[in-house]
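Only one protein chain is missing; all other protein chains are in place.
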Amino acid sequence: MAKKVAVVGIGMTENKSHWDCSMPALYRLAAKRALADAGITMKKVDAVVFGHSPEYFEGINHPEKWVGEACGAYHKPLFRIHTGGTVGGSTAIGAYYAVASGMFKTVLAISGNKLNETASAQIGLSTVYDPIMGRQFATGAPSAVAVQASRYYSKYGYTDEHGLKVAVKNRNNALNNPYAQLRIPNYTLEMAKRTPVLCAPLRLADMCPTSDAACAMIFSEEKRAQDITETPAWVKSVAAVCGGVNYVDRDWAVPIDLRKAAEIAYERAGITNPRKEIDVVELYDAFSVQELIWSEGLKLCDWGEGGKLIDEGVTYMTGELPVNPSGGVLSANSIGAAAMFRKAEAALQVMGKAGDRQVKDVKISLGHGWGGAIQFHTIIIFSKEK
Amino acid sequence: MPEKVAIVGWGQSRFEGDKKDIHLGELIYETVRQALADTGLEIGDIDTVIGASCDVVDGRSISNVFTAEAMGAFLKEESKVEEDGAYAALYAYMRLLTGPFQTAMVVSHGKISESSPQTYSGLICDPFLLRPLGIEAITSSALQACSYMTKYGITEEQAAKVAVKNRKNGLKNLNAQIKKEITVADVMSSPVLASPIKKYDASPITDGCAVAILATKKRAKKITDTPVWIKGVGYDQGLYYPGYSPLHKLESCEIAAKKAYKAAKIKNPTEEIDCAEVYEPFSFYELMLYEALGLCGEGEGGKLIDEGTTEFGGSLPVNTSGGAMCANPIMSTGLVRVIETAMQLSGKAGEHQLKNKPKTALAHSTSGLCMQSSIVYVLGV
Amino acid sequence: MEQEIELRVLEGDITVPYQWTPGKIYGRFLGGLKNKKILGCKCKKCKKVFVPPTDLCPVCLYDFDDADFKEVSDEGTVNSFTVVEIPLIRFVEYAINRPDPPYAIISIKLDGADTDLLHLVKGDENLKRLKVGARAKAAWRDDTHGLLLDIDGFNIV
Partner (left out) sequence: MGNDVISQVKAKVTVPYRWSYGSSLSRFFYETKVNKRLMGARCTKCGKVLVPAHRLCGRCFAPTDDNWIELSDHGVLECFTVVYLPFPGQPKQPPYAYGMIRLDGADTQYPHLIGEIEFDKITTDMRVQAVWNEERKGDLYDIKYFKPEEPI
């Protein structure tokens, strides 16, 4: 049966263009910071789970081979997970299972990307589209999510202003996050509305930036976790569920795959009323509108009520259930690390170590990620109490 | 960790050099259905699915985007390991040890003919130090072969014997791609690819898919009368830059094997292991693997093949399936080693079943240039 | 099915222009090549000189820094080699590129280094004299770009 597992150390790099840093050095920075945070060395780490998103972002196949030793993996067990945008979440979940299985006591999960190794991340992202069925008119992630946005807005009668309000909320939250890339003082809805439409209905303001970043999390079993830190973030449950793209009927505005993941995660964590029981959520808002859609999938509100959350101020830092205090993916997106940042931010919140972006009295937090053609979802629920 | 998780069923596609006529999704779908039929399970009985595939092989970034549904993963707890399927089986094993899952399906696939082993392996190279030289699987392995053979006085004929042995074994394997008996002289006279590696020292280009179904102890016994238990598994990653490594030995494999033996409580592998399936992309690697796996002493790989110990009728048969020499479906080759081992242990290997049914056996896989990473399973009945 | 339908394929490629960041360690090694110098990094813990250097000593996990750089000889001993006979797919295009086969890839320990550098040997005369244990010396290009192939190859001494 599953061992109790906690996060005992977190390391983040800044999200920016790391022009002075090779890809191994970028991962190294995150790994070192996580070890320092836990106050341990690699000697105490039994295995590494390595995450990295599409190979064509940096043009490196099996990047874990080159980059692994920068994560301290010399003669350690290491395997790599790759599930697209949610890889950081999948990697953290992989490390969770590596510990929960009893196979290892302490495992380093690390994930990242260096999106600035090409002129545009959309070059690589467009190769996600099937070469026979759709790559012909791909414009990376923005065009896919714009299609999703148009469906969501029209299905429930919302407008692009709902998305832009999320963008403004999260960008203002990002001012409290030293690792965020977009930190724009006094960012207003008027400013967001003035940005150009890039993929209708999405404006520049609705979209995430292009970052280089890595994130690392150290998972430990119960006893060692308590030895390492007084503030472990206990993993209450994890879930990663796959949806359908081309062999199923699909309503882009209704993420049944995320709903399934949420139901699994809540059941395992003993959560019956997520809106009440969860104190803070970090979700994968690569595009503003997705915060509304994912809120529904996560059962923070009913289907079609996502827009109301932002209208009613529920998800602001001052609201009933703050979402993305870090500024979210809208303020920093390296893709490979982005979903791990969500998990790491959620863990920091229950540890009480989230600095200026700390929400008060967090007992339960949730970190989410999506990837693939918007069909892979990962969730980890953390608790302050064991 | 004895008898907690078992391999209970499997499916293998036909391994072919060029499955040009089959869409990747169709290939996966048919192989998964074959595995389900093997166990009598329905897709609804599978609790979690772990894929193994590669963006660069598929020419589709985030390779599981369009294949997950063909794996039967829709609305299931799914993940993807971007390594050989033997590593995906490891992750499935971890998941089964934790409680929420009773069954797991591991699906690995690759149609390398849609791209090339050269671009697949060449892109593993870093852009500064290795890639400018034309390093890829053949050339990096050739450097390693030179180093190993020079250090221990291993001859090209000894390496050729591996190719001869495995291709002979492959004749009896229905799934094998290469079915042609060759002689040492044939190997020696085949064209040089990168010295000392010649055409017949190399594994073929293979498209294929492999599926394994794993289950917890409780479920396994309900699914099959012949569960094959994962007795121990070890894996390790060594140094990346070939100029940093002692190329004459396979350090990561040595460490992985020690860990697997420890978990399985194997003290003397030569006595306790009845047969083995190893991933030998080039003939000489099998000799190096004998040493790294502790099946013989250091530098004695050549002697072991000379003595016939690892032949089909020998005391420690290796690659009774024909190994990678007879089919090397990239991303699946290692999982096929696990499956073939399970086939021998469960007595289901058909024409290539060993006469004395083995009780404890070893499966090996690798990933990266110069076998940088290795995984070793000890399986048993 | 009613009639025989041709099973189709789509031929294409994935083409991406890259601008890889070497960072301070690879970057300085490549900068050294531009100046026709071979630089390595000495690990403060194990004292080994890594040529070429990577960001850290992978064994000691010591992060290399500017102060750890050390110039080594451009001559050394061949530890391993392979003569490439088959044409390999050219999937990458740098400012300067490797030759067509036959050429050799060698693993060479330069004097003053504790690791091997992987590089090339070209030309019939060199290939004839190439063997394990042979001494070889870098042949520099006239025009250097800060790339590994600023060394055109190694000549057997």
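Lettered A, B and C in written order, each chain numbered from 1.
Throughout what follows, a contact is a pair of C-beta atoms (placed from the backbone, for glycine too) under 8 Å apart; a residue touches a chain by one contact, two chains touch by 3 or more.
These numbers were taken from a predicted model, which means no experiment stands behind them.
When the missing chain is restored to the complex, the residue among A:Ala6, A:Ala47, A:Ala146 or A:Val314 that touches it is A:Ala146. The residue touching the chain not shown here, chosen from C:Trp20, C:Phe64 or C:Phe154, is C:Trp20.
Within chain C, the residues in touch with the undisplayed chain are 1, 5-22, 24, 26-28, 30-32, 34-35, 37, 89, 91-95, 146-147. Hidden from this view is one chain, which touches chain B at 19-26, 29, 43, 56, 59, 69-70, 72, 74, 111, 113-116, 119, 123, 127-128.
Taking the whole complex into account, chain A touches the unshown chain at residues 19-20, 59, 119-120, 122-123, 126, 131-140, 142-143, 146-151, 154, 196-202, 244-250, 252-253.
Simple rule for what comes next: only the chains that are shown with their structure count from here on.
Because contacts link each chain to all the remaining chains, their graph is best described as complete. When the interfaces B-C and A-C are ranked by how many C-beta pairs touch across them, B-C comes first.
Centre-to-centre, using mean CA coordinates, chain B is 30 Å away from chain C. Per-chain CA centroids place chain A at a distance of 37 Å from chain C. Residue numbers of chain A whose C-beta contacts span two or more other chains: 56, 59, 69, 74, 124, 127, 131. The multi-chain contact residues of chain C, meaning those touching 2 or more other chains, are 14, 18, 20, 22, 26, 54, 58. Of all the residues in chain B, the ones that touch chain A in their complex are 1, 25, 49, 54-56, 59-66, 68-70, 73-83, 87, 90-91, 93-95, 97-100, 120-121, 123-124, 126-127, 234-240, 251-252, 255, 259, 367-369, 372-373. Chain contact summary for the complex, chain C toward chain A: residues 10, 12, 14, 16-27, 54-56, 58-59, 61, 63.
The residues of chain A lying in touch with chain C in their complex are 18-25, 28, 42, 56, 58-59, 69-70, 72, 74, 114, 116-119, 123-124, 127, 131-132.
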